[in-house]
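Moving on, here comes chain A:
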Amino acid sequence: MIPLSWYLLLSAALFSLGVIGFLIKRNLITVFMSIELMLNGVNLSFVTFAHQWHLVKGQIFVFFVMVVAAAEAAVGLAIIIAIFRTRATLAVDRIDLMKL
Partner candidate 1 sequence: MNSADSLRILPEIILTLTGVLLMLVDASLSPAVTRRPLGWIAAFGTMFALWASIWQLSLGTGTGFFGAVETSPFTVFFHVLICGIVLVAILIALDSLPEESHHQGEYFALIVFGAVGMCLLTSAIELLVVFIALEISSISTYILAGYRKHNAQGPESGIKYFLLGSFATAFLLYGIALIFGATGTTQIYEIAEKVGGSQNHALVVMALMLMMVGMLFKVSAAPFHLWTPDVYEGAPSPVVALLSTAPKAGVFALLLRVTYEMLPALRSVWEPLLWAVAVGSMTIGNLAALRQQNVKRMLAYSSIAHAGYLLAAFAGMGPSGIAAASFYTAAYAAMNVGVFAVITVVSGYDDHLPLIRDFRGLLYRSPFLGILLIFFLISLVGIPFTGGFFGKFYAFSAAVGGGAVALAIIGLLNSGIAAAYYLRLAFAAAQRPADGDEPLRIALPQLGVAVGAALLFTTGTTLWLGIRPNAVLRAAEMAAHTLQVPAGEAPAAAVNQPGVSQSPQPHP
Partner candidate 2 sequence: MNELNQTILTWILLVPIIGAVVIAILPDRGKLSAWLALITALVSFGLTLHLPTHFIVGQPGFQFEINKPWIDNPAIFYHVGVDGLSLWMVVLTGLLAPVGVLASWNPIRQRQKIFYSLFLVQQTAMFGVFVSLDLMVYYGFWELSLVPMAILIAMYGRKDGVKAAIKFFIFTFVPSAPLLVAIIWLYVRTGSFNFSDLQMLVANGSLPADALFWTALAFLFAFAVKVPVFPLHGWLADAFCEAPVALAMVIAGKLGLYSMLRFHVGLFPVQARAIAPLLIALTVIGILYGACVALVQRDFWRLIAFATLSHFSLTTLGIYGLNLTGRNGAIYQILNEGVIEGALFVLLGVLDTRYANSQIASFGGVASRLPRTATFFVITTLAMVGLPMLNGFVGEFLILSSTFMNVSRGWAVAATLTIILGAAYALWLVQRLFYGPQSQMTAATPAADLHLHEWVALVPLAVLMLVMGVAPSLWLRSIERSTAQPPSKQAIANPELFSNSQQETAR
């Protein structure tokens, strides 16, 4: 049987990859996907812990996270469309009209 800690490590790795993706990717969509990756990393942790504690609560949590992620995706994509309409770009680095 695969030890629980492996799942946790994978979850942490996924989360970190999400973070790194957020930091290094230059396309808004990709950045946004990185967040999804982070959430999924967390989801994996929830499932792992649910398994460990033999509690269904963890899985339920995952469902909610997924629902919320879906809602976020809708809102996020809408905002990205608005960005594209006004700026005609999806490059993260060019969205820096407001600074200092």
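Note that in this section a contact is a pair of C-beta atoms (placed from the backbone, for glycine too) under 8 Å apart; a residue touches a chain by one contact, two chains touch by 3 or more; residues count from 1.
In picking the candidates, the idea was that all candidates are chains of the complex that A comes from, given by their letters.
Computed from a predicted model, the values in this text were never measured in an experiment.
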Selected neighbour of chain A [touch, this complex] from 1 or 2: 1
Residue numbers on chain A that touch candidate 1, as the complex places them: 8, 11, 15, 18-19, 22, 28, 31-32, 35, 38-39, 41-42, 45-46, 48-49, 52-53, 55, 57-58, 60-61, 64-65, 68, 71-72, 75-76, 78-80, 82-83, 85-87, 95, 97-100
